[in-house]
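What you see is part of a larger complex, with each chain still in position.
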Amino acid sequence: MIKHYGLTLPAYKRGFHIITDKVMNAIDELPENGLLHVFIQHTSASLTINENADPSVRRDFERHFNQMVPENAPYYEHTYEGSDDMPAHLKASILGPSISIPIVNSRLGLGTWQGIYLAEHRDHGGARRLVISVYS
Amino acid sequence: MIKHYGLTLPAYKRGFHIITDKVMNAIDELPENGLLHVFIQHTSASLTINENADPSVRRDFERHFNQMVPENAPYYEHTYEGSDDMPAHLKASILGPSISIPIVNSRLGLGTWQGIYLAEHRDHGGARRLVISVYS
């Protein structure tokens, strides 16, 4: 059985943000066994799983990704949507548009320190649409 | 219920290519609710999801990945299959061998601008085998 839920996230500022609670609040009770799949319907923002505690981790993510995928690289051809656009596409694919997490004993099978991140790669990305799917 | 479909892609040149239609043409009608999973059975090509419109985005992907994962890095030890081989393995894991997309109301739940990319990382990668799975 598969059940989908739509979730529109409000505009977040460029950077990495924990959205675990927002995802969990968007869905009904979890099945005893299953899989949670979250998919972002955009090409300049992405989803990942990482440390849910110290906010400096998320700030370092933003700084490192800006270094590894810089703005204004001389080899970019797709530049007419702004200097933050092409790096956003690249970061989105490096991190990926979906995450999937086992549901075990009616609980999300995340490790103690794991949380779901929205990675907003654009300066003014606006609202972002997610499709959350529960497989049981 | 799970149904698998094999799809052998013809040889593509090194770079990023939209294959959404090829994937969709390989499968039967979509179920009302489900998940589409696409898996590439290779270690020097990968799958990702990104912008389906402007071809310059795909060219910038190729250029940026060549910068981020260069050929002939002095620290490569695995070099006997050619200078494009070890970077291909690295790029394949950075982007990953599979994508999964929700199926909602008998349609693929992609955003307006999203398409499925084959990322061919080798100079002469040849045909590539995919396993497409529909979960319902």
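We call the chains A and B, going by the order they appear; numbering starts again at 1 in every chain.
Just so it is clear, a residue touches a chain if its C-beta (ideal position, glycine included) is under 8 Å from a C-beta of that chain, and two chains touch if they have at least 3 such contacts.
Computed from a predicted structure; not experimentally measured.
Of 3 total copies in the complete assembly of this structure file, 2 are presented in place.
Here, only the chains that are shown with their structure count from here on.
Put simply, the C-alpha centre of chain A and that of chain B have 20 angstrom between them. The touching residues of chain B, when paired with chain A in their complex, are 33-35, 48-51, 54, 56-57, 59-61, 63-64, 67-68, 94-96, 99-102, 104, 109-114, 117, 135-136.
By the touch criterion given at the top, residues 2-4, 37, 39-43, 68-69, 73, 75-78, 86, 89-90, 92-94, 96-98, 100, 129, 131, 133, 135 of chain A touch chain B in their complex.
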